[in-house]
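First up is the structure itself, then whatever we jot down about it.
Our next item is chain A:
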Amino acid sequence: MTEATIRPIDVAKIQKMLTQKKGKMKVLLSFCVHCGLCAESCFLYRNYQDPTYVPAYKAINSLGRIYKKKGRVDRKELEDMKELIFKNCVLCERCYCPLGIDIPSMISLARTICRSQGVYGVYPYAVGEP
Partner candidate 1 sequence: MIIAKVKPLEEVKTLIKDFKRILTVGCAGCMAICLAGGQKEVETLNTKLALSFKKDLTSPLIEGYTVERQCEPQFLDLLDLMVEDYDALISMACGAGIQFLAERFPNMKVFPAVNTTFVGVNRDIGWYEERCQCCGDCVLAFTGGICPVTMCAKVLFNGPCGGSQDGHCEVDKNIPCAWVDIYKRLKAQGRLDQILDVFPARDWKNQTLGTFVLEEFQARYSSKDNEGSQR
Partner candidate 2 sequence: MKSGSNLEKILTKGIFAVTGELGPPRGADLDAIREKAKHLKGMVDAVNITDNQTAIVRMASWAGSLIALQEGLEPNYQMVCRDRNRIAMQSDILGAYTLGIRNMLCLSGDHQIFGDHPYSKKVFDIDSMQLITMVKKMRDDGKFLNNEEITKPPRMFIGAAANPFGDPYEFRVFRLAKKIAAGADFIQTQCIYNMNRFREWMKQVNDRGLTEKVFILAGVIPLKSLVMARYMQKNVPGMDVPEEVIKRIEGVDKKKQASEGIKMCCEQIEEFIEMKGVAGVHLMAIEWEHRVPEIVEQAKLLPRPNPKDLE
């Protein structure tokens, strides 16, 4: 993973991805009322009762942050985001929002952006390490 950590963040690439989905994502991020009703629909929140597992929290603190900074995020921010969207979420696409916000697509876009910068979810068992 060393090579990936040195490589600078390709902001242009991120921005390209952001603008591609801009119409949908900006609207979704804007009209989330932070009511927390999506929490119970996420089995991980149910199991751990920890607010960082609330679907809206995951979306806002990953994609929300990237959009707010218009793609100019540094590697540390992506690394912080990594746990949120790769470990705290299995993308089972079952989070329910009473307003109909499509949370899975937001988290999956955040994942795609992270992956495009060499930031991947590290699974509990080390992959490829003999």
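Here is how the candidates were picked: all candidates are chains of the complex that A comes from, given by their letters.
Definition applied: a residue touches a chain if its C-beta (ideal position, glycine included) is under 8 Å from a C-beta of that chain, and two chains touch if they have at least 3 such contacts; residues count from 1.
Just so you know, these numbers come straight off a predicted model, no measurement behind them.
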Key: Which of 1 or 2 touches chain A - same complex, any copy   = 1
Note = The chain A residues in contact with candidate 1 across the complex are 41-44, 46-47, 90, 92-94, 124-125, 128, 130
